[in-house]
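The complex is shown incomplete by one protein chain, all other protein chains being positioned as in the whole.
In order of appearance the chains are A and B, and numbering begins at 1 in each one.
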Amino acid sequence: MSKTKHVITVIVLSLLGITMLIALNKIPNQFEYANSISQHIVNNAVKETGSLNFVTAILYDYRAYDSLGESTIIFGAVSGIVLLLSRKTLPVSSHGLSFIVKRTFGMLTPFIFLFSIYIITHGHLSPGGGFQGGVILGAISIIFSIVYGSEFDYKRYTPTTKTLLETGGALLFIGLGFLGIFFGGNFLMNLRFLNMGEGSLISAGSIPFINTVIGFKIGAGLAIIFYSMIQKTFKEGVDL
Amino acid sequence: MSTSLILLIIIPLATAFAIPFVDIFSNKARKYLVVFTTFLELFILVTIIFNNYSSILNGTLFLKYYMGNWIPPIGITLVMDMLSIFFSTMITFAMVFIVIYSIGFIGHHEGKYYVLLFLIWAAMQGIILTGDIFNLDVFLELLLITSAPLVAFKRNREGTEAAIKYMFYGTIGGLFVFIGVVLVYFNLGTLNFAHISQNFNSLSFFIKKMISIFFLLGIFIKLGIFPFHFWLSKAHSACPSSISALLSGVIVKVYIYVFIRLFWNVIGFEVLIENGLDKVILIAALISSIIGHIMALNEDDIKKMLAYSTVANLGMIISVLTLNTKLAIIAALLHVFGHLLMKISLFTTTGYLLQFTPGHKLEDLKGVAYKNKLLFIGFIVAAGGMIGLPPMIGFSSKWYILRAFINQNIHWGSIIIIVGSVIAFVYYIRFIIYGFKKISIGPPEKFRLILSVFYRERVVTDIAIFFAVAIIIAGIFYKIALIPINGAAEMLQNPYIYVETILGG
Partner (left out) sequence: MINNFVFVALFLLGFYAILVKKNLIKMVIGLNIMEGAIFYWFITLTDRGGLIPIVKSSQVVNNLNDPIPQALILTGIVIGASTSAFLLTLIIELNKFTNSTNPDQLGGMLED
């Protein structure tokens, strides 16, 4: 029974695949560039936004509203995960690795943190940005729980702090949007007067600031997701 | 340029962000915040309506807002036309009542519950006001990912299973919409609704068909129309009643809005006709309608029955939309309005009554009417509306739907609608009769409080009576609701107005 079902699935999927392939091969294989919005962006993005990285210019200026929706999606996922997996007691998943690992990681942590801050703040000049740097920030918190044991991170960087960082970041994003209205434009208008010359750190208006608030928000959000999920994975008090 | 459009989206969004922040300091402040922002949102909507009173009466309302000062088609544009304001008003009023109903009803994790409720509100307003196809996709995903935790809110096995199914179907539907977005961007190089609509007819017949099919698949999966209706009844019945009312009454209407916006304003209905897809949609939707009614008849779990009735009514709305005459669009929008009122009323009253019963089954509901008679009258009025009895709103909307079918000479369609109403009569009257049955065993044991949640009886009764009165008044004076609907139908008949107003400056 199971085998016939399997075979039928494979046959149906191959037929579907052939149909899709025939259909997709009929679309023209060269992208018509002339009439598109990307032509405008490629020609004018540096002038209009001050960001040398076009992808960042799109994400945080031309389509910043999409990024607001996107960070809201992470916020929604975090809220849902906390709702389902919330608990009152402190999860003690492990007591950490050996002394050598703890020492080495202790020396590495400032550099990892510096790297993530670099990626966040240089989003408009080089590859990177708030989301990418924020993931590294979240990873620091996750590595802490592996290397030093989950209690270490939990005590120094409490869930309240994480929640404050996350909601604070999101509210600051909206606040930056309203600054656009305050300075006579529309919501999420780029504040172009924050400019100290092309290619410098403060050069793309509000883009670096949006990057920073998103970076901290994403880092805190990912840490919350991780700490909600690790409950009861390990028995309490078992030394790994 | 009207700033109130962005406020409609940002106020619920900022509230959702602020609730965990406020929660750290005080739980009481959260309640005030929730009520305050709910009425602030309502106030802003009412301001928009009053400021544009004459243009709504003329049916020429058109507001737009350029995000970040980028003129279309470069940036994201928010648009409010007659269709948007019709849906936006419905949703705002419905959410106000759902928030009031929720106060004092949710027992655990109230903070997160309100966060998700307000995120859903923001996502719905975002979908309705957006004028950009990728932004639409983002907000559709937001709506999915914020409503799924609420499906699993009871934290029992059924809820979790329903939420897993809901997430799988919803995500796959979202992927199909994303493929559609990719094809649109690849072929036209733009993401703005109006710009797409302007250039869509320059594409070849085959590509137009492919894009329509992918969007159609995505929306049908999210709506639960016939070949994909498996998940809907479970997801809409496994959650607390306020969420059921939200999912079944409000969120499905947002997907109907997406269907209308995409296939009338963006792609253009003549594309569907030229591909022969309109007949496919009509048949699938009518099958969905009849299957929903039959499944509801088979079901003796009251919440599942109501969920199947949603499947049936969605099929009815989509099928009448595909007729594409002015009368048909008016009929569909009127039924959207009526179904929203009736479904919220049914789920909220049922949710209150179910706290006195040991289960959700037909036998468990014996004699439940004597517990709170006013509330049960509200249930009967809403059920009568769903069946299509005068003078409720259900009668007028079904009357319009039948007229639309008969005008187009699709008599078998009208026969299916009538048969469906007869079946609906059978399955609603069953529950009403059981509710009035006298119980031989002493009531005190039967009516013990099963659920740990606590309802505020007066508020719930007031809401039920309000909805009952609203259903009857809307049924008698349905001509008032026809003012915005007429304007919306005229705008949908002339999609070039939308294009010209956005791209014209």
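Assume a contact is a pair of C-beta atoms (placed from the backbone, for glycine too) under 8 Å apart; a residue touches a chain by one contact, two chains touch by 3 or more.
Bear in mind the structure is a predicted one, so any value in this text is a computation, not a measurement.
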item	value
Option from A:119, A:165, A:207 or A:225 whose C-beta touches the chain left out	A:225
Which of B:60, B:160 or B:325 contacts the chain that the document leaves out	B:160
Identified contact with the non-displayed chain, of B:209, B:229 or B:293	B:229
Sites on chain A contacted by the missing partner chain, in the whole complex	6, 9-10, 13-14, 16-17, 20-21, 24-25, 29, 31, 33, 36-38, 41-43, 45-47, 52-55, 57-59, 63, 66-67, 70, 73-74, 76-77, 80-81, 84-85, 126-127, 131, 198-199, 225, 228-229
Interface with the unshown chain - residue positions in chain B	134, 138, 141, 144-145, 148-149, 152, 155-157, 160-161, 163-165, 167-168, 171-172, 175, 178-179, 181-182, 185-186, 229-231, 233-234, 295
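Here is the rule we go by: only the chains that are shown with their structure count from here on.
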item	value
Complex contact set, residues of chain A against chain B	23, 26-28, 31-33, 35-41, 61-66, 68-70, 72-73, 75-77, 79-84, 86, 160, 163-164, 166-168, 170-171, 174, 177, 180-181, 185-190
In the complex with chain A, residue positions of chain B that touch it	1, 3, 6, 10, 13-14, 16-18, 20-21, 24, 65-70, 73-76, 109, 112-113, 115-116, 119, 122, 126, 134-135, 138-139, 141-142, 145-146, 148-149, 152-153, 155, 183, 186-192, 199, 206-207, 210
